[in-house]
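In this view, the complex is presented without one of its protein chains, the others remaining in place.
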Amino acid sequence: MREPLRRLVSSPVFWRGVVSIVAFVILWELGARSRQWMALEMFAPLRELLGALGLKKDYLPWVGAVPAPLAVLKAWIAVLGQGGYWQSWYMSLFRVMSGFIAAMLIGIPFGLLLAVSRTAQGIGFPVFEVLRPIPPLAWVPASIIFWPTQELAISFVTFLGAFYTIVINVLGGARSIDVHYFQAAQSMGSSQWDIFRRVILPGTLPSIVVGSAVGMGITWEVVVAAEMISGGGSQQAGAGGGLGFFIWSSYVGGSYEQIVVGMISIGIAGFASSELLRWLGRYVTPWLRVR
Amino acid sequence: MDMHQPGAGAVTRGRILIEDVVKTYDTEGAAVMAVDHCSLEIEAGEICMIVGPSGCGKTTLLNAIAGFHAITSGRIVMDGETLCSTEKPKAEPGPDRIVVFQNGALFPWKNNLENVIFGPVMQGKLARKEAIDKGRAMMADAGLAGVEHNYPGEVSSGMRRRVEIVRALMNDPKALLLDEPYRALDSLTKSVMHEALLEIYYKNKVTIFFITHDLEEAIFLGHKVAIMTTRPCRPKKVLTVDIAHPRDYSVLTTKRFRELIEETNEAVHEEALKAFQAGEKEG
Amino acid sequence: MSEIPSARPPIVAGEITVRGVSKSYGAAQFRKEVVRECSFNIEQGKLTVMIGPSGCGKSTLIRLLAGFEQPTEGSIALDGAPISGPDRDRLVLFQETALFPWMSTWDNILYGPRARGELDRGTLEFGEFLLNKVGLREFRNKYPGQLSGGMQRRAELARAMINNPKVMILDEPFRGLDAMTKELMWEYYSRLYEENRRTNFFVTTDIDEAVFLADRVLVMSNIPTQVRAVIDVDLPRPRRLSDIVESDRANDIKKQALSILHTEAMRSFSRGSKAAADFVDAYLKRAGRA
Partner (left out) sequence: MQIAQNVAPGELTAVLREAIPFVDASDALLQRVAALGRCRRYAAGERIYDAGDAADDIYVVVSGRVEHVFGPGISAQESLKRMGRGGVFGWAGLLLGQTRRFASATALEPSEILCIATEELVKALESEPLEGSSVMELFATMIQRDFTVPALLAKVRRLSGTPLTEEMSSLSLTLFRMSLWLTSPRPYLMLIGFALFLGFWYLFVEVWKLPRFREMPGISAVVKEWLSPAPTYGLSLYTAEYYQHIAVSIWRVAQAFFLATLLGVPFGLFLGWSRRFKEYVFPVFELLRPIPVLAWVPLAIVMFIATESAVIYLAFLASFFATALNTMLGVESIDESYVRAANCLGASRWQVFRHVIVPGALPFVFTGLQISIGVSWFSLVAAEMVSGQYGLGYVINTSFMMVRYPTIVIGMATLGVVGYTTSAMVRVAGDYMMEWRVRELALAER
């Protein structure tokens, strides 16, 4: 464990990355505090220029409206002790997981069914293709109408987000299995079930892994927006919590630092869950590791 | 000595000296030696064939001459000019030494003629129009008239190789470095390509550094055949092929040719077997 | 190498008869005939090599022999019994390796018996024997992606042999290997054949390969595929590559096959086949010089 760490620390690439991130944070800090330093006399021409461009005069455009990293850090520390913040984590994670697991449970067999049976593909795939271009978030209102609780509605929309990706990947993966594998298995006397179990399933596994990792990313996108739209829009009790709602209520409440805290938290959550999936994926496809 | 032997005739450029070249790779702490104190002399205008099993480090040597990779120590000199040495480990790639790659590197997004004129136009040696005229002429000379406006993906693999050689010769190089260019072709097409290469060579004498693992190919084409050991790579045996040029396919059935094959087969076989048993991955 | 288990099953060599087989694809005016009225025998215990220009429909013929597809007309029979589908009696080794990348070498070799539920002690021993035979004992737990091209082909040979087929069908198995490995594989494969004398059917585009390996060579025409000539290769066995290089008889056979082949390539060129263009080039040049 110590060896890779030492190599990391001694590599210039690592330090270049550190430099760039530090520079980014410093620029952000400076930009966010522009309201303070731009009040100085020497920046008068800049203020005039901004005014002439039709922007606000007293701070840098865009970045000047963003809370500064130090303020964000302070807000974050404050929020760490609050149960509500962790509750939001839990709620979002729960919704993501329920939607995602449902998408895996339904999407993988559905994709395999489409891949194995020509008839199923003929019937199912065109409908699937017609529904696919509709962004999952457009389903939010319909979903709220249909499902008895908001909780279920949000889970359903997250499910949709991952479902399309998983099905497409499973189908593509199963179709790209070399026909020679089937022929070889057939001529060695395999039964249909055997071919499914020992050829189609492992052959599709890499695509399933890829599809789930991508699907997981989409799920986080969707859950945030769904929480904002349903919770933020109607303020109904059932949608309370969730990181998306945390961001939205921070916005409504005017504590902009907390918006950024929420964004970073979601970033961490999304990244961690995708990494976890990739790690699991490497574990179930050992033959791809050895190359 | 006839005029197709190296040193005879007008060829005075493209003499390559490889002196005591070492190349080690640093992988995960342990150094792996790819080329081990390799010395080789290639005369101006000579076809030098480098024979060895896959992954034996021949390509590393080629990359060092071409200037794609640095060497660890030693020296490579061309016409008195040091390409790379211990002090300056990496040569500059340039149009005096042109590589023809194993899988071909014609740009698939340019048609054959655009590919052929790429070198002179990029270097600004010829105006586009002149380059087109010269390119057409050279392509016609190599039996490639009619495919100028096709993309490389649309012509047969044999033609692609010829286009690539024409693209190299457009730059009037001192040396051509060929990295198993005919590996993927079937044996019959390969035999055609050999004759085509010789034909082009007789018209444009350049030094040819040709990597292969096919002994028959090596003896048929080469003035000199260097058989390399498998990792680390070092000349095991250097053979001068005393069959007169110009050669054609009748050479393959001559007694002398068979004798030469006999003579070298053992050495090659030994190395191949070593690689075979070690189970080196190809490529 | 000497530990031959007693459970090693006896080799039964089969004979395939192909009678008037045609195969076409497509319908009505767009019907394309790929194989036309082919008749030949793959003789018992012999190594038959089929050679033809690339893209001539050899692969279709292999699919028919293996039973993946049915002929439009004519019949194919193994030891008199008509072929109706894929079966372990006729195993195919494909051009690109068809080892399952997700199974270790050992699991790949055992795939056939395992799929049929025949995995017993004797089979396991036979598997061990084959694993040794192809020299992959140290690689049993490696995945195919970790093996070199030559080792993959050997593993595939073992995977086929464990099923003890009556006929082995090989579809350009050594294509894509480098020249040295290829020659070693030729010697290796022909030793294997000389030891067990199973019926083998080998498809290739390489004349040297054909002459070195074959007892009989079938020279095929271009699409629609037909048998153009049958050449008996009466070179003594066991064969060594160096002997063949020197043999005048081998040269004669090569020339004979070549002359038939280039006529075929010429034809396919005038029909616009890309692959044949190079071939014709060669031929025109040589014809011009002769």
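To keep things simple, chains are lettered A, B and C as they appear, and every chain counts its residues starting from 1.
As a convention for this text, a contact is a pair of C-beta atoms (placed from the backbone, for glycine too) under 8 Å apart; a residue touches a chain by one contact, two chains touch by 3 or more.
Predicted, not measured: the structure shown is a model, and the values here were computed from it.
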Practice item. Among B:171, B:230 or B:264, single out the residue that touches the unshown chain. Key: B:171
Point to revise | Options A:19, A:39 or A:105, residue touching the unrepresented chain | key: A:19
**Study point:** Hidden partner chain, touching residue among A:51, A:84, A:109 or A:122
**Key:** A:122
Study note, to complete from the structure: From A:110, A:139 or A:163, the answer for touching the chain not displayed is A:139
Exercise for review: For subunit B, enumerate the residues touching the unshown chain of the complex.
Suggested key: 66-68, 93-95, 97-99, 101-103, 105, 107-111, 118-119, 122-123, 140, 145-146, 151, 153-154, 167-168, 171
Point to revise | Hidden partner chain, residues of subunit A it touches | key: 13, 16-21, 24, 56, 62-63, 65-66, 118-119, 121-127, 130-131, 133-142, 144-148, 217, 220-222, 224-225, 228-229, 232-233, 243-244, 247-248, 250-251, 256, 259-260, 262-264, 266-268, 270-271, 274
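Criterion: only the chains that are shown with their structure count from here on.
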Practice item. Classify the chain contact graph as line, ring, star, complete or other. Key: line
Revision key, fill the gap. Taking each chain's centre as the mean of its CA atoms, subunit A sits from subunit B at a distance in Å of 51
Practice item. Write out the stretch or stretches of subunit A touching subunit C in their complex. Key: 178, 180-181, 183-191, 194, 198-199, 202-203, 205, 285-288, 290-291
Revision key, fill the gap. As the complex stands, subunit C meets subunit A at residues 66-68, 85-88, 90-92, 94, 96, 98, 100-103, 111-112, 115-116, 142-146, 159, 163
Study note, to complete from the structure: The subunit C residues in contact with subunit B across the complex are 54, 135, 139, 146-151, 175-181, 183-184, 205-209, 242, 245-246, 251, 261, 274-275, 277-279, 281-282, 285-286, 289
